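Each remark here refers to the structure printed beneath this line.
Here the complex is missing a single protein chain, while all its other protein chains stay put.
And then chain A:
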Amino acid sequence: MAYDAVLDGTPADPAPISAQPSEPASASLLWRLAGPLCGIAVGAAVVGLAQTIALPAIEGQFSPRWWPQVSGAAIILFSLAAAVRALPADAPMEELEARQPGGVGRILASLGAVAAYGALWHWLDFRIVTVLLVAGLVAISGGRGWAGLVVFPVVVTTVLWVLFSLLLRVPV
């Protein structure tokens, strides 16, 4: 649910107008603070990671940790300010296109296909795995029929092969 809310920008299941007013209000506050809170978490992670940087044997005027710490602190500072700014109920919010049903599934399936492509590339020829990847991505995105699932993958793979392998001599 929280994942949906983050990706959507609005509650995943908008409450009907007749619902209790407190529910949408609290969801809205959570959503308004989601960005700044993520920012604070990222900033804290950067500052934490900076502490793991090894110090040189001969210390200079500035430690290698200095700049990462400054960057992390800046992220926390500005995210905190953004959180304070987002607290009022009438705080301005960015307009986002609403998430559509199946959208998250499409993304996860596409990322899965890319991961499988990366794994298979080590075992199979580039041309074979690329045809499979293109056909898979077309299918995930809603394409059907022999033109989309056979001809298009072969054409795209041929273009990639000619351009990168033959012309640019990239060892694909």
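Basically, a contact is a pair of C-beta atoms (placed from the backbone, for glycine too) under 8 Å apart; a residue touches a chain by one contact, two chains touch by 3 or more; residues count from 1.
Note that contacts and distances are computed from a predicted model.
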{"item": "The complex's invisible chain, by UniProt name, from \"Glycolate oxidase\", \"Putative tricarboxylic transport membrane protein\", \"Short-chain dehydrogenase\" or \"Electron transfer flavoprotein subunit alpha/FixB family protein\"", "value": "\"Putative tricarboxylic transport membrane protein\""}
{"item": "Hidden partner chain, touching residue among A:A54, A:A89 or A:L166", "value": "A:A54"}
{"item": "Of A:V114, A:I128 or A:V150, the one touching the omitted chain in the full complex", "value": "A:V114"}
{"item": "Sites on chain A contacted by the missing partner chain, in the whole complex", "value": "6-9, 34-36, 38-39, 42-43, 46, 49-50, 53-56, 60-62, 64, 67-68, 70-72, 74-75, 77-79, 81-82, 85, 92-94, 96-100, 103-104, 106-107, 110-111, 114, 117-118, 130, 133-134, 137-138, 141-143, 148, 152, 156, 160, 163-164, 168-172"}
